[in-house]
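Missing here: one protein chain of the complex. Every other protein chain is in place.
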């Protein structure tokens, strides 16, 4: 299929999506949906955010659901994230700005993800975090529901050295719809995350955080596709010798310093974005 | 390969298929095979049915076998389904109408799936059901032959909360060819299904039902690719904490309310249909 | 990539291959390599054989190795098979004719697969067999080396009802290079195969046989991708209820009568062949 044709389909889908997504918790102003004013001082921040959406779909971390955000560089209490739509179809025009409470600053008639409070809550308490991914990856779910601890099996996932604590909404919130749909749930999740790079959400998925967009993409990919699968297979073979704490600190530093190498590859596979 | 070329191949295949499929149980009238008169008041019903065929192939729920149907909106005792052919190749011209007994209303020389009685039987006793998928998905078969209960591992498959009962034709019908090839077998399967969203068929596959086409597609995908695989892996790691009944009711409601989001993605990946 | 471009690459590769394959056991006549005279009365026999090569590659049954043959309809003691090359690149010009001893009738300077004796031996003792596939499929190897019996888990693989006996060259031939490289080894394998549809070869792969090309392709695909994977997963969950002998006889008859349906799909995915 030609690039033009894919472009046309994507554009058509983006238009269709607008009509079917969930209403935002706060009613959007009745302005015409147009391209918003500059959301960031650095246009590369939004470009990388769009790439992150597309890459995480192509690498099977996200499917029709899940989302990725970045902290605003204009107002560090705010963050940027797509309107409610499939990540694979996101363009720069779909990026919205959210305030510290997770509410849209200027919705332009667009709807927001129900679970934007995951992002808001983490940005509030983790000033070091500049980017957040939330995924329902099937490879992670077994760990979230059995209490098996996800640990760094090899240098590529050394960022798991602080563990991947499990947030279970049943404790403290009882029977919910499993979504992180308000700031109370968000705060509880952020508390469980603590200083870790990854937290699992029981019967739901995981969240990964980092201080750059390429690194959060790396962590999301290597959490699920690589470490979870490798650890699952390894546990069937015998007792695993994980990275020692000392190895993990050093390995994380060098691996994440070279993340530009896979980042360029991932972008090249996505192709040109809008 | 260009879209034009794929189109040509698809058209050629459709023609070829006509000559090789099984004869319908009731001999078709000797009319010329032309596009039938309008089968539904809403053309979107047929368009979505064609998309469902293509999506379920692309998402590995169907291969050369399996089928998907929708209840007619013109005559709610009737249903619409492709003639007997591979779902990946279905176009709107291939959609036939079937009566409440599962017999073609106007075959135009086209042949019907042997197992259309699965659909007929369910539409007869489940007025809430508007769409049905039948698949031989390899990920489901292990559950159908070991009696392991498929249960909701995470919010995306909360629709499994009523269980996925197993129909075994050996009980009551003895040694058959394993196909649901008449209304007696269909009725027995529908009885096992009861009010559930999914039933497994021992040594054969599964059936998923829903009240819209996008939701039945969602359920078919998340039954097999997601829940079955996740549960299988989780059971190897330890005791699984499944969704509680209360969580499952709430999670199903919110997830299925947002099915438009993956539906647009799935459609965009299939591309333009005929 | 355009169809034209793929065509050019394929043609170039075919030319390159001629220089690097193994010499045939019997030196080829020094004729110029040209398209051979008609090998079959029915040109569809060769067309289907080329499709079978391409389909089995696309369906992951064959990779750079493995082969597929059909019995000649001009001389039923002979069979047709590609010269020694990767199945994915085979065109009608690469099809050679072999005599009942597995030797090329008219090599035209082309080289033959070392293991052509698998095919010759089976055609000699199984007059009902019209097509043979040999594969190294990784999904099958675990069964070949652990003695676990491959059995029909569902109706699609009911053809396994006579079992898939294991040929081990160690018994009777000692340490060999594991290839079926002469008629003695071929005869021993054919004896183990008996009247079955499939035989495994220890530490090597499997062979599937049938009386038509589409059915042998179906059996090869459903032996490995489907039944082996399903049975392996099922055995981890619990005791499997396999098809009963009576179910398997009936299910095989109906499934193989509808093989035209997936066959058209598989062909459409391969595209136009030469």
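By written order: A, B and C. Residues from 1 in each chain.
Rule of thumb we're sticking to: a contact is a pair of C-beta atoms (placed from the backbone, for glycine too) under 8 Å apart; a residue touches a chain by one contact, two chains touch by 3 or more.
Only a predicted model underlies this, so the values are computations on that prediction, with no experimental measurement involved.
Put simply, the missing chain touches A, C once the whole complex is considered.
Contact with the omitted chain, checked across C:41, C:77, C:146 or C:274, is made by C:146. Of the listed positions A:156, A:179 or A:193, the one in contact with the omitted chain in the full complex is A:156. Interface residues of chain A with the unshown chain, by the touch rule above, are 2-3, 152-156, 158, 225-226, 229-230, 233-234, 236-244, 246-247, 250-251, 253-254, 257-258, 260-268, 271-272. Contact between chain C and the unshown chain involves residues 1-2, 5, 9-10, 12-13, 16-17, 20-22, 63-65, 84-86, 88-89, 114, 136, 138-139, 141-148, 168, 170, 174-179, 202-205, 232, 235-236.
We adopt the following convention: only the chains that are shown with their structure count from here on.
A linear topology is adopted by the chain contact network, the touching chains following one after another without closure.
Of all chains, the one whose Cα centroid sits at the greatest distance from that of chain C is A.
Averaging C-alpha coordinates per chain places the centre of chain A 32 Å away from that of chain B.
If you average the CA atoms of chain A and of chain C, the two centres end up 46 Å from each other. Contact of a single residue of chain C with at least two other chains is seen at no position.
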